[in-house]
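Only a single protein chain was left out; the remaining protein chains are all shown in position.
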Amino acid sequence: MASETTAPGIRVIPAPVSDGSLWGFSRPQRVALIVMLVFLGVAPFAGLYPVFLMKLLCFGLFACAFNLLIGYVGLLSFGHAAYFGMGGYIAGHAAKVMGVPPELAILLGGAVGAALGAVFGWVAIRRQGIYFAMITLALSQLVYFVCVQAPFTGGEDGIQAIPRGKLFGMFDLSADLSMYWVVAAVFVIGFLLVHRIVHSPFGMVMKAIKENEPRATSLGYRTDDYKLLAFILSAGLAGVAGATKSLVFGIATLTDVHWSMSGEVVLMTLVGGLGTVFGPVIGAAVIVTMQNYLAEWGAWVTVIQGGIFVACVLAFRRGIVGEIGALLKVKL
Amino acid sequence: MDELFGIPLPLLFGQLLLGLINGAFYAMLSLGLAVIFGLLNVINFTHGAQFMMGAFAAWMLLNWFGVNYWFALILVPIIIGATGIVLEKLMISRLYKLDHLYGLLLTFGIGLVIEGVFRNEFGSSGLPYRIPPELSGAWDLGFMFMPVYRGWVVVFAAAVCLATWLVIEKTRLGANLRAATENPALVQAFGINVPRMVTLTYGAGVALAALGGVLAAPIYSVNPQMGSNLIIVVFAVVVIGGMGSILGSVITGFGLGIIEGLTKVFYPEASATVIFVIMIIVLLARPAGLFGRTA
């Protein structure tokens, strides 16, 4: 697979003229980034519940991974739960049964997500648009059925009591706050990685494909290779997010591979703003917070989520961050 | 030889018949999706919810208004089809100028809302709907009972599919429809009201889903989740068949029903996954689907 992606069809484009930006962050984005980092540093001491914050960060990373595909390549995957959930299962299994340390478990989860993404992506990129969405949905359903039946996932019970273990064999993560710093670090690294990918020459080609695929093809790019690589990266990051989440909660269950999880990550990204840098994070924060507060409202949760979906598509297609950006006339 | 791979032949035959019944539902639902997609370029994610609404509407008509199955068969598609028309006018029509993916996201959201509302109103353990007395009972085939109602489902669904095909392929209305699929601007120039045609087409597609729901009500438990479980399989059916051809989606639906039925006999553990596996194989061999035109 690696040899294919560095095939001669891929050309290096000169990086865009530097405007003094760091890693491609524009000035307003840099401000937003600093705000976000400060928030991450302060939040656990400001009375916010660490486990809740960690959940938020895991979903934030998941949404960023998803946004890499939809926002920058224009591919709507409706099956990202497969990589997220499988990452969680693998990390949980590795940490609990094989006693793997947490950093390796997370990487392993990411690797399995990427591998699964490579296979599914290879099948799915044969079709475009809504077919692509339906195929990814069907493939993730396949994964769901495998997870229900496979012995190592524990079926409906899931993998329970996954130990958080010791980071690098030294730092005990069982306290919520120490785990929080690890999760925050994973999130920031993932977030910056997505941003780096988007602003690399590779990312430029991705955007070219999104704008007009035939034109990108006619310029000599093997668009399928680019799409596949983007898919693998996205799936791998989703796997990392899922793996981290399973360590945070100590459980890995079927919820995370179910198609409604795929729908949720679409919703998060849509609410925050498709193709924006900070949108997925904000979207994840909004949806996760909402689920927490709406827990008392029972069945209305799905109704409200569906309503937000409809409202976003009809009226706020730019999402929260996109709208704010438009208001301030900056790209966030 | 009265056995095949250790399964008595009559039993195998019976299982084929049962597979055909599930195929009838796949065919009707994928037909509705194909009709809608053909003209609107929208993949209707609400389809499963509308199928479920059809079953519930039949139940409501019977229990609240005393309207029996036969009238429900006519009334429900009209009622639910009308809700589809409202939906198209109010919401979906706003998205035609945008990327098709927004249509998918919108209908997905609407599906969530509908499912949630029904779960609030009716709970989730399901409601009973009796088989109409005219169709109750069963033929004793010796090795098994074949319920009369199941036979009715296959015959009726096949007739509906055939009728839909005839309308689209053999009538003037259908000719306009096909023309509008190819080039809406040109058809509009000929003085045909294309937006109205689009609206009615969506209504017709929804009516097909609702009709499927009425047919399903006496067999399956009428519950809010009944549609969402089915719709993903139907999506796979649609990918396998390709949405370019009406007849193609019908044949694929029935065919996959039979294949699934056979899997239930020989290797039941895989009967849920077999359609997805076939989808992968078809995509590798013929990316446009069995009956699809290459884009």
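Think of it as A and B in the order they're written, each chain with its own count starting at 1.
Heads up, the rule we're going with is that a residue touches a chain if its C-beta (ideal position, glycine included) is under 8 Å from a C-beta of that chain, and two chains touch if they have at least 3 such contacts.
Keep this in mind: contacts and distances are computed from a predicted model.
Peer 1: So one subunit is absent here. Using its UniProt record, which name fits best from "Isoquinoline 1-oxidoreductase, beta subunit", "Phosphoribosylformylglycinamidine synthase subunit PurQ", "ABC transporter substrate-binding protein" or "Lysophospholipase L1-like esterase"?
Peer 2: Missing chain, UniProt protein name: "ABC transporter substrate-binding protein".
Peer 1: Specify the residue from the set B:Val250, B:Ala272 or B:Leu290 that touches the hidden chain.
Peer 2: Looking across B:Val250, B:Ala272 or B:Leu290, the contact with the absent chain belongs to B:Ala272.
Peer 1: List the residues of chain A that touch the chain left out of this view.
Peer 2: 49, 51-52, 55, 145, 148-149, 154-158, 160-161, 245, 249-251, 253-256, 291-293, 295-302
Peer 1: Even though one chain is hidden, which residues of chain B still touch it in the full complex?
Peer 2: 8, 11, 14-15, 18-19, 21-22, 116, 119-128, 130-131, 138, 143-145, 147, 149-150, 218-221, 223, 225-226, 229-230, 233, 261, 264-265, 268-273
The criterion applied here is as follows: only the chains that are shown with their structure count from here on.
Peer 1: Where the centres are mean C-alpha positions, what is the separation of chain A from chain B, in Å?
Peer 2: Chain centroid spacing, chain A to chain B, equals 33 Å.
Peer 1: Across the complex, what residues on chain A touch chain B?
Peer 2: Residue positions touching the partner: 74, 76, 78, 123-124, 126-131, 133-135, 137-139, 141-142, 145-146, 149, 259, 263, 266, 270, 298-303, 305-310, 312-314, 317.
Peer 1: Going by the contact rule set out above, which residues of chain B touch chain A in the complex?
Peer 2: 43, 91, 94-95, 98-106, 108-117, 119-120, 232, 235-236, 238-239, 269, 272-273, 276-277, 279-280, 283-284, 287, 295
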